[in-house]
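There's a structure below that I have some questions on.
All protein chains but one are shown at their positions in the complex.
Up next, subunit A:
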């Protein structure tokens, strides 16, 4: 089959090729195509190719093929040639055919064109006549058409007029069906006409429609204001109103005013909630149920507010700035409420609670109005609030401590001696330590809370707390000074009016302050430092300024020096009182005309009483020192030789000797003895303080004696008093040698200042002292 097909195909192809080569001017264009295709098969046996070599082909054929095949080839060739022959004939025929038909066509064309000219002329004529006819028709119909057009215009105008006349009714209909949009469309359509002719022809109509429009506007306004309508309709109403050139701005202002008013309500709510939240919290830990009810209503109202904001944003797209202002106003008010709240005494949980409420509010509002940057805004406000909270907490702590201190004062004033200094000390110690710990705990709660608002503020809070403690202790120190009243220049510098403070600090308080300062330095500060290190240092982004915020070393230093100062002040105060007593004793009588001593003077009793009071106060506050039965004083200088026996002996001798030799002896004695250290450092022990007071008083006594001139009796009186003092004073001091020395010194000085220094005989001295002792023994049971 394929064999049959191929030659047929080949044949047709060749035909086409031939034809095309015939028509195409360039045979080379098509020939390569055929040659290439055929040469693919055979190059040599392709007769069609230009390079065909018949001899070679013959040779090849003869060589390759056998006879049979050659014969077959021959037959094939013959057939092929015949085929080609017929093909050629056909080609010729065809070409001829075509030629003939072409000639025919040309002939026909020729004849056709000959008749065309006359036809054309005819056509032209006809067209001309058509045109003239049409012109005629046109002119004849022109007038009528004009008229028709005029009529049409009038009808349109009339229709418009009709529309305008119908407008009020139509508007009324619209109002009825609440199709405000249509109404507005109608009205705005009619507007230009009203503008042009409203004053003359359509006056009534205009009025009527304006009335209708007024109703519409009113309705729209109502819609805008009614909260029950959907936001969409309200927004539409706003748009329509705007289209009507209605002063929407004022409307908006009014709406916002309304919103603001509702905010005021909201604000009140907040306070109620915060107030309400206090009570259940105070009662116990069951915070959820009673507390959450107002919280829920509050949240609902805030949600409402947020909704309103959302609505207004849609209704008035350009109202953002006002809304932002409003919502910031809400936040500000919230924080103002907090500030109010902080002024009251609240604990951190309450603060946290309120902060949390505010934060949820803020978040709610932020959802609808994120341009307001409310979280940032509230962050700033929270910063302030927390700062204030920290400050107020510390000031309250200060207040507490000062309360517990001044209570001593007040109670004593009221005559309640039972309220001992010891309890005051314990109370204030507790106030300091426990108070500080509570404050720290409080702050830790704030820090550990995971409220987003506070998490971001954590470093700040840490800094604040540290700073707060630093300042607090500074303030405490100042306050102590103020309480002690000793350093009036400081208090005046700070502008305090002393009258408002305790008018005159009494000595016990100063002693309490001294010991409290030591306590703060040695116990409270390390504990607080520890606590701060534990929970207030891991504050993430704490700045470089964190370093010096809380410096326990500095505070310790301040309180160490303050403690010493107060101790000195206490000693001074006590000494001053006794000093006054002594001064009165020595300046009042005329010593030159003194009468013979009959008994121990009563100033000794007062003196001992004061010492006893001091001892009593000191015992309550200060720790007991090691009672050192030492004859040496703290400096280690030996001075025992200067005390008793020698001096006594000398004194008794001096009754007969001249004072001059006595003085010489004193000088000589001094040459050989080391100077006694009277004024040693005061320590925080009962004995040390009492001893210091006694020493200072005896020294004062000595100085007072030196300022007087005595007669013999005066001298003897002094001798008697001092002799009596010796035993009870020595009982309460730790350094008896110094006391002995000082007492002797008083007697020596008195003898020096005596015109006739003859001492009392020891037996008389003894008797008088015994009498005095007996007297006090008698008195003691009566007055404990």
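In this text, a residue touches a chain if its C-beta (ideal position, glycine included) is under 8 Å from a C-beta of that chain, and two chains touch if they have at least 3 such contacts; residues count from 1.
Operating definition for what follows: contacts and distances are computed from a predicted model.
Visitor: Can you match the unshown chain of the complex to its UniProt protein name from these: "Protein O-mannosyl-transferase 2", "Auxin-induced protein", "DNA-directed RNA polymerase III subunit RPC3" or "EIPR1-like beta-propeller domain-containing protein"?
Guide: The record names the chain that does not appear here as "EIPR1-like beta-propeller domain-containing protein".
Visitor: Of the listed residues A:360, A:535, A:579 or A:776, which contacts the missing chain in the full complex?
Guide: Once the missing chain is taken into account, the touching residue is A:579.
Visitor: In the complete assembly, which of A:558, A:718 or A:768 touches the absent chain?
Guide: The one listed residue touching the chain not shown is A:558.
Visitor: Who touches the missing chain here, A:173, A:444 or A:699?
Guide: Within the whole complex, the residue contacting the unshown chain is A:699.
Visitor: Tell me, which residues in subunit A touch the chain that this view leaves out?
Guide: The list for subunit A reads 474, 477-478, 487-490, 492-494, 558, 572, 575-576, 579, 587, 592, 659-660, 663, 667, 670, 675, 678-679, 696, 699-700, 703, 706, 709, 752-755.
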